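A protein chain is absent from this complex, but the other protein chains hold their places.
As written, the chains take the letters A and B, and residue 1 is the first residue of each chain.
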Amino acid sequence: MATLELERLVKRYGTVEVIHGVDLAVPSGAFCVFVGPSGCGKSTLLRMIAGLETVSAGEIRIAGRRVNELPAARRGLAMVFQSYALYPHMTVRQNLAFGLENLGTPRAEIARRVAEAARMLRIEELLDRRPKALSGGQRQRVAIGRAVVREPAIFLFDEPLSNLDAELRVQMRIELKALHERLGNTMIYVTHDQVEAMTMADLIVVLSKGRIEQAGPPLELYHRPANLFVAGFLGSPKMNFLPVRPAEGGVRLASGDRLAMPEPALGTEAELTLGVRPEHLALAPAEAGAGLAGRVRLVEHLGAEVHLHVETGAGTLTLRTPGEWAAAAGDRVRVVIPPEACHLFGPDGRVVRSACRGPQRG
Amino acid sequence: MASLATSGVLDLVTRTRGKGRLHWTDWLAYGYLLLGLFLMFGPVVWVVLSSFKSEAQLLEFPPTALPYGQVSVAVPGYPEPLPLFRVRMPDGSLREVAQIRRIGIQAQMVDPAAPETILRVDIAGREPVRALSLATENYTALFERFDFLRYLWNSVFITVTATLIMLLVNSMAAFALAKYDFRGRDLVFVLTIATLLIPPTVVLVPVFLVVAKLGLLDTPWGVIWPGAATPTGVFLLRQYMLTIPDELIDAARMDNASEWKIYWRIVLPLAAPALAVLAIFAVMWRWNDFLLPLIVLSRSEQFTLQLALNSFKGEMHTQWGNLLAMTVLTLLPITLVFGFLQRYITTGIATTGIK
Partner (left out) sequence: MRLAAPLHRLLELVDRPMAALQRRIGPQRFAWIFLLPNLVIFAVFTYLPIVLNFVYATTGGLAVLPSERPFVGLENFASLLDCRDYLDPSSCSKDLFWRSLFNTGRFVVLQVGFMILFSLITALVLNREIRGRGFFRGVFFYPVLLSPVVVALIWKWILQREGVLNAWLVAFGGEPVQWLLDAGWSFFWVVFVSIWAHMGFYMLILLAGLQAIPKDVYEAAEMDAASPWRMLTRITLPLLMPTMLVVVVLALIKGVQTFDEIYVLTGGGPGSATMLVVQYIYETGFAAQPRLYGLAAAASLLLAALLMILTLLQLRANRKSYRG
């Protein structure tokens, strides 16, 4: 168990800078998820922490100690790779033992730890098989087991679930979370899947283009995104974005409708973006006086809920409502935008007004 | 090889394309292949058959297809077995009699059934009785009178040592070129591949000098070292090692393995298929190598089998029997290897394009 701190961390390949000065503090015992689109630098960041990539500038501290110069194996970390990276020519037992043998651990101790990890991960009957003879889920367990036997201060996971099918992924997600609760170690987990991030993390770090966009607890990020990128990245279907201009006592939509905002004045000339999550929009009958007039373009039935795509004068809006919906494409409807659920983002993408809804404000 | 041969021939004769009758082009194709079988295997089979013939029979013209030897019989009253002849008797009948001795154009003969009477026969009227027999003395003489075992040992030593050294040295270089990112890597790779452009025959004279200056003339090491680093081997192994996932090596680094241990315990076992292909080629190259040993090894006790064969060709032009036996023993190992690994070798060459 250990804290992890990154300070002004930079990575350059030749003259190309891919990580632009990252600052982050992960408390001891936290489950921290790095999430972002592919190419955002999250894997590079993880490999720098692991010691597999050199640090161009800045500092990495594990349990308060600078580790920049330490080779990978001496940082007290263990890593689970995306492809699992099990040694194909060794049995499961040998795979688990290899790292401990290299560290000169006594034989009895190796046997004890391997047996314990195997029991914990329910791979005892697989110990004498080769990786080739295992299913995807079993390989995943062995890869985790290889990290567990090392008893590391920090676990690193590099998109470990991306090679599994959907059902198994859900199951492994639950098991990993349980493992974290049981071991209590600090875990750093890289994924591009926001569902994994939301469900597993204590602390989400959203990365984009080699920078941290926002770091914080999952619901905090979901309800109070710091910028357009985070707002758009988390949540499915995505948050609706509409271009707006400030107006007296609120904002004016592209359709000309005015939306009252009880918050302080927003200046006058700036181009703003209004963001509102699909589940916060409500539908009203076409005859109703309130709301934006629009026409349904597409109805997606998911069983428990319905996604509606409605074309309005202010732009296309996606709505998410529970249950079923009898409407069909082409129906005329009205969409009600509740002002208290709206975020406003400035021209630079930063939030200028957060929604009043959320865990803190109810 | 034998089972392959029978199954191949059986298939040829009994089965068709599966569409029923053979098309005339199929007959043409099989005809061509059988002609090829005769042309490609015939000479080797002929040499093997000939190697079992006695010196006397090797001088016969026209030669018989199979090795024959004269039949001898034990006749009561004579200590040694006597050679058997078929003789036309004055009465016109044919009898098989044993020859006691030859005096001028006459021969003293005896009928094994009636050993008391001695017959005198004109040697023009007799013909040896022969039966299939293998003259193994061609082979035994190699061990008794010629230093065959020494040449064999020299060849085996050079082949095995050179192959092992080559696999080690080439795989180390291939690992560095495949899995490390360091300044100058591309230059080293290009320099390595560029040596493909320099055929060994072109640098013959200076290689001789270098070998001589290193004091390696007339030692097996003078043949082993110059060929220990091959661009083909480095290239083949590097291409294969590129397919080993980087994550595996990262995982080993996280497992506290040293770079050497990663090479030895992870990369080398995983490159085993490519190493096996290269090993087969290396054995072939070294076993058959001729020009380099020819200039490096001049003392006959250092000769490889190939050199010994070459020098015997001059020395023993009357002793075809021993020369043929030695030829057969030299081609035997390669033939056996090929018999067992035929599919492996042919697909290995077809995919890598090296020889």
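Quick notes on this one:
Note that in this section a contact is a pair of C-beta atoms (placed from the backbone, for glycine too) under 8 Å apart; a residue touches a chain by one contact, two chains touch by 3 or more.
Treat the numbers as computed from the prediction; the structure is a model and nothing was measured.
Only one of the listed residues, B:E80, B:E116 or B:D181, touches the absent chain: B:D181. Summary of contacts with the chain left out: across B:V71, B:I123 or B:V169, the touching residue is B:V169.
Touch with the hidden chain on the side of chain B covers residues 4-5, 7-9, 11-12, 15-18, 25-26, 29-30, 32-33, 36-37, 39-41, 43-44, 46-47, 50, 59-63, 168-170, 172-173, 175-177, 180-182, 185, 188, 191-192, 195-199, 201-210, 212, 214, 225-229, 234, 253, 258-261, 263-265, 269, 272, 284, 287-288, 290-291, 294-295, 306, 309-310, 313, 320, 323-324, 327, 330-331, 334-335, 337-338, 342-343, 345-346, 349-351, 353, 355.
In this text, only the chains that are shown with their structure count from here on.
Note for the complex: chain B touches chain A at residues 245, 247-248, 250-258, 261, 265-266, 269-270. Against chain B, in their complex, chain A makes its touches with residues 47, 50-52, 71-74, 77-79, 81-83, 85-89, 98-99, 102-103, 146, 150.
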